[in-house]
Structure formats: C-alpha cells, structure tokens
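Only one protein chain is missing from this complex, and each of the others stays in its spot.
Residue numbering begins at 1 within each chain, and the chains themselves are lettered A and B in the order written.
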Amino acid sequence: MSNSVHVYDARADHATVNAQSPLAYSFQRSGMPAPGEEGRAVVGERAFLGHLILRGGAIVLDEALREVLGIGLPGRPNSLTVDADGQRSVQWLSPDEWLLIVPGDETFGLETRLRAHLGGSHVAIVDVSAGQTLIELTGEAAHGVLMKSTVYDVDPHAFTVGKGVTTIFAKTSVILRRPDESRWELIVRRSFADYVYRWLLDAGEEYGIGVARESRHESQ
Amino acid sequence: MSQSALQPNRLAQGGQIDRTHALTFTFNGRSYTGHPGDTLASALLANGVDLVNRSFKYSRPRGIVAAGAEEPNAVVQLGATEATQVPNVRATQQALYDGLVACSTNGWPDAQRDIMRWVGKLGSPFMPPGFYYKTFMAPASMWMTYEKYIRKTAGLGRSPTQPDPDIYDHMHRHCDLLVVGAGPAGLSAALAAARAGARVILADEQEAMGGSLLDTRETLDDQPAAQWLKTTLAALVEHDNVTLLPRTTAHGYHDHHFVTLHERRTEHLGDSAPSQAGHRQSRSRLHRVRAGQVILATGAHERPLVYANNDVPGNLLAGAVSTYIRRYGVVPGQKLVLSTSNDHAYRAALDWQEAGREVAAIVDARTAPEGDLVAQAKAAGIRVITGSAVIEAKGAQRVSAARVAAIDVDAFTVTGKVETLECDTIASSGGYSPVIHLASHTGARPVWSDDIIGFVPTTVAGVTATGGAHGVYPLGEVLADGVEAGVNAATALGFAATVNDADLPRVAPRHEGPACALFQVPHEKATLRAPKQFVDLQNDVTAGAIEVATLEGFESIEHVKRYTAMGFGTDQGKLGNINGMAVAARCLGQSIPETGTTVFRPNYTPVTFGAVVGRHCRELFDPERYTPMQAWHVAQGAEFEDVGQWKRPWYYPQKRRTSEGEGLETMAEAVARECRAVREGVGILDASTLGKIDIQGADAREFLGRIYTNKWQKLAPGRVRYGLMCGDDGMVMDDGTTSCLAENHFLMTTTTGNAAPVLEWLELWHQTEWPELEVYFNSVTDHWATMTVTGPEARKLLTELTDIDLDREAFKFMDWREGHVAGVPARVFRISFTGELAFEINVQAHYAMHVWEALFAHGDKYNLTPYGTETMHVLRAEKGFIIVGQDTDGSVTPEDLGMYWAIGYDKPFPWVGKRALTRSDTRREGRKHLVGLKPKDASVVLEEGAPIVFDPKHAIPMPMAGHVTSSYYSPTLESGFALAVVKGGHQRLGESVYLPMADGRVHEAEIVGTQFVDPKGERQHV
Partner (left out) sequence: MFHIYCPYCEELREEEEFHPKGQAHIARPEEPDACSDEEWGDYLFFRDNPRGIHHEMWLHAVGCRKFFNITRNTVSYEILETYKMGEQPTVGAEHLAREEKTAREGKTDSVQVAEGGQQTVGASDAAQASVKGA
C-alpha cells in the first residue's frame, strides 16, 4: 500500500460507543407512523452501512473490485450491480466515480485490500459512510411517492431493476436506485436526511405511508 | 313545489345530469338547487339567473355567454369560508356540489345594484379607450389614485386572508405522447398511439371526457355519439400504458415538450378537499409532464358576432346554447333569435325548438345558405332570414328584442330596413377559432387560413395539432385526423403503427355550405356613434375603442392590444382576439394576416398559487440542514441562525434572575457570557457545517498551489495551513485551512456557505483547464462532524478524554494528530479561529453526539460553555479574521485585506487570480482596504453597512470613503469595535473617519489595525 495516501479506520466500536444514524433525530422528532394495513408505502433506514466512493479509471477499478469483492464494476452509465446475497453493491455515479456499499464493519478492510491491489494507480477511495444514509422505500405506491418527489422518470417500466441515478429530490438531491423488483433505495446526505424523511411522510400520506419498525439497523 | 318551479329553465328530460339528486348552492347570497352533472353555470341558467357580474370598466350587467374555458363574464369568487376563498373561477368550469357558495367577482356592493351603473350609461368619461396607456404615461402618482378606485369598484377577485386548509402537490410525469383534449380527435389519437404501444397521457379540462361528442346531434355507427365515447374510453382504460387525466387543464407549454397540467382533484367534491380512506388528499395537483411528442386536440372556440349591445344578458354563443340544452337539460330562455355566418350554428335553433321553446328566426348573413342543417331548419318550420344579421340587441338587464337588418358584409353597411324581433335570447356564431394557445406558447406563430376563416397553428417539431385545433371541423374528418395524428406520433416515437380505416366509426355524411367571413356586424350608425359593440367582454373593449386606437395611430396589433387592454387578464383573448384583429384590419384597410396576430402566453386558464407551490410550503418550504448535534442544541434552547440551508446555533440564552424576576438572557447577555468563557475558560462550537473536501492524487499539491494564492510545496504531513482562494479576477472568493494528511492526500475546509461552490470550482479547473493533473476531489462535509474546543482551559479538558499527546511541543499550533477522543477514532486539528488555544475535533458523524456529550460530562468542572455563531463572529473579529462574504464582497483582493503574507507572487505557476492582481485597477491608489475601526465613544456599536466619510462637514452628497463590514460589542475590550473597508485605509492608521447616521448623529471612529485582542498572536500558541 502506498503511504502517499492516508488511510484511516475512523469507525468506532459500536458496542461501547453510542452511534446515532442520520435519521435517529428524525424518528424521535417526527415519529415513526405505522404503515397502513395494506402497506402501500413503507420507508425504513438501513443505517451504519459502509459507503465508499471509488474514483479512477473503470478498467483498473473493475479488476481490483473483481479480485477483492467478486463483483464487477458497472461500466454502463446509471447502472447498479448487486452481489449474490444482496449485501454489497456498486453503482456508477459518473465516468470516473462509483459508489460501493457494504456492511459497515467491512468498510476499512475493503478499502485496505482495494488499495493494496491498486498500488500506485491514479485512483481515490473515500469513506463517506457517516455522511449519508440509505433509505428503503417499498410498497405498490412507492413509485407514486417518488413521482411526487423527483423529476426523474420512475415508471417501473422505464426505471428498471439495476438502474441507479443521481437526481433531484424535492429541493435537494438523492441517489435513487432499484436493486430489485420490490425495493427502491434512496441514498441521502446526512444533513438533508431529516428534510427527505419529512418530505416522504408528507408525500406518502395519501397512500398511508409508514415506517418499518424493524429498520434493518445492521449491528456490529 | 315542482321541479320546474324551482328551476324554471330545466327540461324535464335530457342531458347528462342526475335529476334524482338535488344539490343546494348559494350565489350572491341566494339559495338555489341544481343536480349532479351540472356546472355552476348550467345550474344558474336552469334557475333563470341572468345577471352574473358587472363589467370591469363600464359596470354593465353581464350574463353567461359560453359553456367552457372561454367564458368571459361568469368569473366568480368561490368559497364558503374565509379560508377557502378562490378567485377567478369560471362558473362554466366549476362542477356543482352540495353547499357550493359563490359570488360575483366584479361589482361592488353587488351585481344587482351597482353604484357605477351611471358610468356605463354615460359612456364612461372616466375610462376612455387608451385609459391604461395614457395612465401609464402620466406621472406614476396618478395611477396610484386611479388604481385604488378601479380595484375597489371593479374587483379582481380576492385571495383568502386565512390559511388555506387544503394541501396541494406536484407530480412529475414522463410519457411518449401527451394528448391534450379528449374530444373525438384526442380520443382517436390517444387510442391509436396506445394500441401501437406508446406510453400515453390523455388530459381533458372538462368534468367529463368527450368534448364535442357530449352534445353533438350526430351519430357514430348509427348510435348516439355517447355510445362510441363510452366504448372508446373503456378501451383506453384497458391499456395500462394510458393515463387518463380528467378535470385537467394543460395550461402551459414550455421548452422541449415540457407541459404543465393543472388537475382539479377535489374541486368538484366540496369547498375543501375531503379525506379519502382516512388520508388527506390534495385539492389540486400540478403535473409536470415531459413528453416525447405532443398532440394538441384542443378543439375550437366559437366566435361571437360583434353587434350593438351584444353584451346584454341573454346574448350567448350558439354552441353554448346547444351544450346547455343537450348536456345539462337547460334552455336558457323562452324565445330565440340565432344570428350566424355558418351552417353549424343552425343546430342551436334545432335543439332549441326540439326542447319545446320558440325560435323567432335564424338570421343568416349569407345570401343563399344551402347546407343540410339549413334544409332541416326550414323543414322544421323555422323562419330563416338570409343576407341579414342581428345588428343590435335591445334590453337592459336581459335581451328583449333583436334588431335585424339586411347587410352587405363586404361593404360593411346595413342595406335594408330594420326589423325588430321580440325575443329574450340571441345566439350568435361568427365561425370558429382553433384553440391555438398551447402551440403559441412554444413560440410558433399561427398562420391565417381563408379556408376556415381563422388562424391555424404552426407547430414546432414533435407537436401536432389535430381536429378542430387546426381547423378540421366535420366529425368524420376529425376522427380520421385524430387517428392519423396518433399513428404519426407513434411512428415518430419508433412504434409500429398504421392507420386502419376499418377502426373508424361510421359518420352519416352531411353537406355543409361555405361560411362567410363576418366579424363585426355593421350598424346604421358609424361604429363610434352606434351603441357599444363589444369585442372583449372581460376587459370591456369595444369595436369603437379599437377604431379609436387605429385613429390615434396604433397600427400594430400588439400596440392596439396594449392600448385597449384587449386580451388582458384571465381571458387571454379566447373570444375576442380574432374579432379585435378583424376590426383593426377593417379600420386600417388591410387583411387580417396583414394586421398580424397576437402571441398567447401561459397560462391558458388561471392556476391557483396552491397548485404552483405544491407541497413546497410551510415546514417543507426549503430544506433545513442539521448537524449531528441538532437534538442537543434544541434541548439546550439554542436560538438558531440560517447559514445557507444550515440551521446553526446562534447563541444559547440561559436562565437568569433580574429585578423583574426569572427570565432568559438577552442575546447581548448570552454573547457576552459566551465570549468571556472562551477568553477566560473553555468554550465549544459545533463547526460541523464547515465544508470539507478530500483531495487525493499525485498532483494534489500542485493543484493546491494553482488554486490557492499562497504556497503549498513545503506543507508536510501532519501540518495545516490557511489558504486564500481568488477568482481569476483576483478577488477573494473563499478561505479555509487545508491539512496535509499524506504526501498525496489533503483535507480542505471551506466556509459553510461555500462548500458546494468551492467543490464545483475545483472541478471546473480540473475538468476544463488542467485535466492532465492526477487529482480527485470528494465532499466529506457530512461524513465528519467538527467540534471546536477553545480557550485557555481547552488542553486540560481534552487531556481527560484523549490518548493524543497534547503537549505544546509535541502538538504545535497548526499541527493535526490522530487518536481517540472519548473512545472514538478522531482527528484533532490545532487551529484557531478565536485566537485562543483551540482544538478542532473531527469524528465520524455517527459518533458526534457521543463525543460531544462526553466533553460536557468532563467539562462541567471547567464550566465548558457552548457558544454559537454570534460569539464566534465577535471572537474572530477581535482577532481580525475575515468572513468571506461579509468582510469581502467580490471586489476585494488579498492585498486590500492586507494579507500580503498569503500571496505567493514567486510561485512558478500563474495561479488563479495572480495576473489580475497586477491589472491597472487592482494596482491603483485609493482602493478600499480592510481596517479596524475604534469608535471614539466606546459604548457605540457602529451599524454594519454604515457608510464612512472623511469630512462630515462636506455638502451632501458626501463622497463615500467606505463602509463598515463587521461590528460588535467586545466584552473583552469593553468597547464597540468594527472592521471596515476604507479608501487607502492601510495608509490612514490613526486618522479619524466619520459615520453620518440616518437619525442625524455622526459617529467618529479611529482607523486602527484589524487585530484588537492579542495582536502578537501569543494566546493560540500556549
């Protein structure tokens, strides 16, 4: 590993440190309404995941990622690759930028191994795990909620599984993606998370939107 | 009481209303009944309400004229409560619901007894033609006088004074094909494209889809048209690639096939939106549609004829008469005279007679009308007077007779004797104008067609007008035209589609004779002496007014329009524009196309502010950005300051006891306490909002050297440096510290407000000028939370919580170290924005609250004091540290700030801003310099922004020498103090300047250096 870049494991021990997810304050302040019986629209936070930004050339990053994680880099714009058990994903953000999401406790190890493979290549890896969070949106009315919120075409026929884009959401921006038939994922900047949460509850009200109690808070 | 007594004009049968249910509603304070399926207009006509408004300018009584969006008179104020008031609602477009309350928009005190009636009678000396034009040319003060009066008397509707109880929303839609209008053409087009597989949105503004099919006399496949309509709508519903939007008006056509639609979701259900299955629903919704192709099937508006007193209640459009009879079962009168220039309008007389009421005559301007409908009318025994027209209506509150005479259309003269026909209703038709508004919004100019006697739209690529919207009127042709448009659009979108004639319904062939071009009807008297002949009913523009305009030399139709106010307001020229142009053309002795056309602008019909705003209001008006410690700040009772979208604690008022009892500190008290804590003990600031950019790459250091004004070659890992950033114009645009994390790895901080612009700035230079540099920038602003622990006791406190060696030699000023704080991995930066010993702790935001609370748990014994942005500002200003955007304004160079130490003139690369610093303007004498100001009177806190002069005795206007940029009271100095920019300030230290205030006082202040506290900078090094 090159020592020209400073790699730092800033993740704390969640057993001894009280970690707060980006939506913790919002759940407390705005509440967590129970989803309607039909469950037409349900939101939930998948907190404390590892979010790494990869910058560099597609070929060199693809090679390293295949080697280290066993999944390839999506080369097409606006696309998303998810690994077999759905725990790890990598998404195209721009011609030289990808978002890698993995279980939180894998983050530093992954960065270290990727750097080892990449050697002195012109790349950058940046840990942004605490700077954003992943919000899941499910239910048959999910795309109705999204139509009220984003300028992007979220018709399920147009926004197919495996697609992911950075786009406008209300008056902020999100990364919006569809990892499988039943789920939409919004990746939201931490400081905007409360606004997005309140917006989702408001926009989803007519569909009886609620919050999944069992938010998949991933433990250490 | 029988039904007919309640609703004298309601037919016993017919129409698409539900007579089994009665709905009660109130108009101008009186109660009436109607039925589901009625509009407010049809219900008013059923009840025999003739008078719905007073006209805007002349205060003349006005009745309902039309049956759709083109209605100029029946514009009402809706709402049963103050909170639910909606102005500018067309009664013709408002579905009736139980409990509806409406009143006239114009007319004060009410439409029946109007104090301005005399004005209309006297021919309005008050508002002659050109009133607006001349008034605007007059001194502005005159307009203010007129305007108040006009608004009070005419009324333009009013907005509610209480909060709207309803919610509104937006929906972003995307489709292959948007079809506007669900008449025969739109339905055919939508179905053809849907069958080909295109994603289709079909929007129609009426309560029911079907357009002209809802009241036509014609049959399709030998069945009433309603049957085909039902089948077609069912077929469209079957397609899951079709979205049907009834009650939805396409009101604006914007760039690149972006169309805004206004859907009235609950306006037909009640005063306020009812909840649905226990959930609130939006009252109306704005659809923002991006389409691949657009078909405009908006039909045509009938043109009224322009004759004397054509505004008296009882004058209606011929087509509207048919619509009221056939769709609503309402005959709006007893005895009809129809004045027409075409065959199609004959159906109004036939419908009238079939409804059991009397037709006095059909007056046809053509000398030898010969179509099938003409024959039908004659066969029905209706008197047809040819080569003639209604030249004048008689009656005041309601038509009492029609004056009919033979006319010469081309010579514009009355050629025969006048016959007076008793009647209470005059229906007129001067032909049809394609509804070209949306096509016109795209900037495409319509062209005149002599064939249809009207303007037909030209369209930009991807837009097709079909059916009546481009002048195709016979039903069979309309249906075929629609199918063709749908197929062509689908094909253009890449779908396989063909026209199959067998799919088209059979329409009984009907012969229509040619229409004649009649707009303004001649009168025995010249236009200027004849009774008023209205062209634009909503804006009270007469043919005479247009003639006056041309006499005064206004030849361009755009000027005539502005001179007369024709087509203004919510009307947008739907009924009057063509007639107005025809009058102007006649006066100018030229053809209509020579006279021009007017461009229609959005919106086609008014859109409520609620729909425009959607859910971007109240708590969701704008994003509020929070740091991870927001909950703590709120719990501590912090007052917040908006910094961009961030909410930052401004100060933390504490409880305190005074002679008046217990209360909260004032801001000044809180800030003084917070300042003292930092200077004497230890304070803590949530600085998480600072922008943070991670910079990696072999050329990161080179890049920094090019983008910052100062030098970066020698900054070693573990060290931090202050950086100043300029635009290439040499003006300061941001500052902050950048830390060297490793040889090729840096962490840049920016000001809170500039986090995004600075990242964009770095990308701009990298992507467009220096793509060869190996460097990447990524925002980590939200990833790292930052808390600044500062004050003489800061080291003692932090030592209790960290494994980092805080010894002053081991961890020097402008160093950073890594370790743990409260058990959390942390980076600590020894930098200071207060001038005191300071440690900036960065931890992952997840753990920020944990660390923050641990600091307070240990900080009690040091009286750890949270401080907000106001205290931060005071402390930094005492040290002369600038705030970019407050002490600079885009016209300040590093030299103006006296920051010569931060300018690397000898760096090898011509860094951004360098060249501009040697331009003549940046080198000139007398530029404004940043200096300190010390008021002579220590109790004075100068006003920020206050102008500075050198000579307070100078005559006004005094030459300005600069202004105050930052000013506070310093608890440390026990004095007010300020930063300011002053001409040649660096050369004027010790001199006095003066600040004349608005209240007459003049403050004197001494120009001093910018460092008020600890000028040698020793305290931050302890």
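Convention: a contact is a pair of C-beta atoms (placed from the backbone, for glycine too) under 8 Å apart; a residue touches a chain by one contact, two chains touch by 3 or more.
All of these numbers come straight from a predicted model, not from anything done at the bench.
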Of B:256, B:529 or B:655, which one is in contact with the hidden chain? B:256
Using the touch definition from the top, which of B:728, B:944, B:991 or B:1014 touches the missing chain? B:728
Going by the contact rule already stated, which one of A:99, A:165 or A:186 would touch the omitted chain in the full complex? A:165
Out of B:324, B:346, B:432 or B:448, the sole contact with the unshown chain comes from B:448
From the list B:197, B:593 or B:904, which touches the chain that is not on show? B:593
Please output the residues of subunit A touching the missing chain, sorted low to high. 77-78, 93-95, 97, 151-152, 165-168, 173
At which residues does subunit B meet the chain that is not included here? 254-258, 288, 290, 443, 445-449, 455, 460, 593, 596-597, 728-729, 760, 763-764, 767-769, 771, 910, 914-916, 919-920
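Following the convention adopted for this analysis, only the chains that are shown with their structure count from here on.
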Under the stated contact criterion, what part of subunit B meets subunit A in this complex? 169-174, 199, 276-282, 288, 290, 615-616, 619-620, 622-628, 630-631, 646, 689, 694, 696-698, 717, 741-745, 774, 776, 778-785, 818, 822-827, 843-850
Spell out the part of subunit A that touches subunit B in their complex, as residue ranges. 2-6, 8-13, 16-22, 25, 28-29, 48, 53, 55-56, 96, 122-132, 147-148, 150-153, 155, 157-158, 170-172, 189-192, 194-195, 198-199, 202-203, 205-208
